[in-house]
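Omission of a single protein chain aside, the complex is shown with its protein chains in their original locations.
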Amino acid sequence: MFGLNTKDTRLLLIVALLVVLAPFLLNPFPEGSALAQFNAGYPDLMQRFVIFGVFAIGFNILFGLTGYLSFGHAAFLGAGSYAGVWMLKLLTINVIPAIIISTIVAGMFALLIGFISLRRSGIYFSILTLAFAQMAFALAASVLTPITGGETGLQTSLNDPRILDAASEGGNIPAPSIFGLQMRDSFELSVGEWLFTFNTGYYLSGIIMVLAFYVAIRIFRSPFGLMLKAIKSNQQRMHYTGVNTRPYMLACFVISGMYAGLAGGLMVAMDPLAGAERMQWTASGEVVLMTILGGTGTLIGPVLGAGLIKYFENIFSKINDNLLHQWFAFLPDGMEEFMVTIIHPFIGKGWHLTLGLLFMGVVIFLPGGLVEGGQRIARLFSRKKPSGKDGATTRTEPAE
Amino acid sequence: MDQFILQILNGLDKGSAYALIALGLTLIFGTLGVVNFAHGALFMLGAFCTVTLSRFLSFEVDTGEVMKTAWGTENPVTEPWIYGTLGEVTGQTVIDWAVPLSILFSIPVMIGIGVLMERGLIKHFYKRPHADQILVTFGLAIVLQEIIKYYFGANQIATPAPAAFVGSFDFGSLIGFDANSIIYPYWRIIYFCFSLVLIAAVFAFLQFTTFGMVVRAGMSDRETVGLLGINIDRRFTIMFGIAAAVAGLAGVMYTPIVSPNYHMGMDFLVISFVVVVVGGMGSLGGAVLAGFILGTLESFASMQFVLERLPGINQIVIYLAAIVILLTRPRGLLGRKGVMED
Partner (left out) sequence: MGILEIKDVNKRFGGLQALGDVNLSVKQNTVHAIIGPNGAGKSTLLNCLVGKLIPDTGSVMFDGQSVLGRTPYQINQMGISRVFQTPEIFGDLSVIENIMIPLFAKRDGAFRLQAISSVDSQTEMRERAEEMLEEVGMQDKRHMHAASMSRGDKRRLEMAMCLIQEPRLLLLDEPTAGMARADTNNTIDLLKEISSTRNITMAIIEHDMHVVFSLAERITVLAQGTPLVEDTPDNIKGHPKVREAYLGETD
């Protein structure tokens, strides 16, 4: 189906289904219960899952297929964000033009940086991309303030021209919308103790992520994808096979940059604010970590990695000592105190510690990333019972 | 002209820090083939060795005496415990000299940390892809950083240089400029000299000892050295310890220049990588050279004169230089062919 083989079609359908059902799947715990803290089914976080999913899918097209490790991909995300906000300011508050222009602008930016950086390979390429991105970051925060809003960032305001829109009423800054439907609009469904939120912005981003995922599968299975894998495997043989690797690499780099721009465009569509820190090396490093954590070169891996890191960042950072006391209230006083003390360093402001340990744990025990872990579980299941698909799907759950 | 000289001087101490970290990174990369993202954390740990020692020395204990205040209440008198051991005058001096003393303290600690890291973790990653090495050492860097944050807090901790070195040196009048035209803090001069000595020591060690010879041979051709039946593993461990100590010492001595905080390592890490690559992967001389060049360039770009003409250049000059160098010299300043190019 869709020009994919059965296995890929199944993967695509699973991802699509998970995206659609995420508001249920991510909210397994009743409102107000002690474990409600672990619910991730609120719009802001779900949006982040899919948007960073897009970013990581795009990064993986470059890194997974060609092995070229870009350390400056955040620059394209940032460029896309700025372009997106400008569209929301100048053109219309409808997010569609903003998202499209974000992608195109990031693509052009990637063309420029890629053209220069791809003259080198290996770590030299990584450092060139890093250098360009850091320059973009520094300039965006200082000299380019008229375009980027400097350190305060760029945002929509009441006085923006928005030439395609009718004058806004009521003196409020209009919220990004798609044909009248606001991104922040949500529909809440209450089922007994449970509360599920269906958010416009999330579903828009979700649909785009599924599309982006679909395109990525096509690229992976195409002759173009095969050529890129061959470049990764043996560049020398490629030259003596009559292939000019440079345009292949550049095309790949631009596509990957466009994915980053798309992610940037979606970010500002959800929240019309773009800051320079989005371009900083830490942001570039994050997408590298997402991809490696999930499983470099696999289709679903980057999405899982993005989901897991964002989950940790948002959920673990919000757990505090009070909550811990609640959870362990059933223990005798001494024990309760003890458990809270033990767990305390890993939560709240200490969530980075958990993340660091997670990175180390995954690399040490699951060299292929989360996908490798999923496959191991799947194998475990399939040995016990014939339908081994359960393992793979349970793995995808935390991300979607 | 005086500004010019001042900026060269300013560039030297920053360049020294870059050079020292890059030197350690290159040592690890060249000998072990590991991309160590935790190297900035080692720099940071070194700085916190100083903090620890200075806190330890000035730890207050009860003297057992009681002081009667004017109102008749009795307060126990406390003083740093070291007064009790060394007497007040010597004790005072020792506390004042905490930073230089940390050199002695940090060498065994940092070597220990380095050896532990290599044996416990890095060792298992020699044959793994660079991506895995990056992820695991990055994870380790975060963990180390968070541990430090947990115990020392997130704020900067001021650790002054000994009183004797506080203040500045009037370099201008020495070389015939107006008095006070070129003022340079004493401690920065010391930092620069210290790093020169340290760099020279590392080079001498590699140049003149049998151990260093084997390591250098290993850097240029690992397989052959392995085939010669030389126990390269133990040497790798020691090398890692030394590289950790170099990064640590760079951190120890840097504390009076910038008060340490838990993320100072990350701040230096990225630039150090740029320095290493610009110097040429695997080249020790290149790392040191690039460290000083980029450090000096950065301080030149911060000159008022330059900033007026090229606003924002101070923020990007290192990266700009890196791009120009890498495009004109494909393997950095002194890099060899084929190292980490695929």
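Letters A and B mark the chains as written, and numbering starts fresh at 1 in each.
The rule we apply is simple: a contact is a pair of C-beta atoms (placed from the backbone, for glycine too) under 8 Å apart; a residue touches a chain by one contact, two chains touch by 3 or more.
A quick note: this is a predicted structure, and the numbers were derived from the prediction, not measured.
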Worksheet item: What are the shown chains that the omitted chain is in contact with?
Response: A
Discussion item. One chain is left out of this view; which of A:N159, A:N172 or A:N244 touches it in the full complex?
Written reply: A:N244
Worksheet item: For the full complex, which residue in A:N5, A:N320 or A:T341 touches the chain that was left out?
Response: A:N5
Worksheet entry | Contacting the left-out chain in the complete assembly, out of A:R10, A:R119 or A:R221 | A:R221
Worksheet, complete the sentence: Against the hidden chain, subunit A presents residues 3-5, 218-219, 221-227, 229-230, 232-234, 236-245, 247-248, 251, 255
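Everything that follows uses one rule, which is that only the chains that are shown with their structure count from here on.
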Item to complete: Determine the centre-to-centre distance between subunit A and subunit B, using the mean Cα coordinates as centres, and give it in whole Å.
Response: 35
Worksheet item: subunit A touches which residues of subunit B in the complex?
Response: 35, 121, 124, 128, 130-132, 134-136, 138-143, 145-147, 149-150, 266, 270, 273-274, 277-278, 281, 311-312, 315-316, 318-320, 322-323, 326-327, 330-332, 340-342
Fill in: Contacting residues of subunit A [partner subunit B, same complex]
67, 69, 116, 119-124, 126-128, 130-132, 134-135, 138-139, 141-143, 235, 281-282, 285, 288-289, 292-293, 296, 345, 350, 352-353, 355-360, 362-364, 367
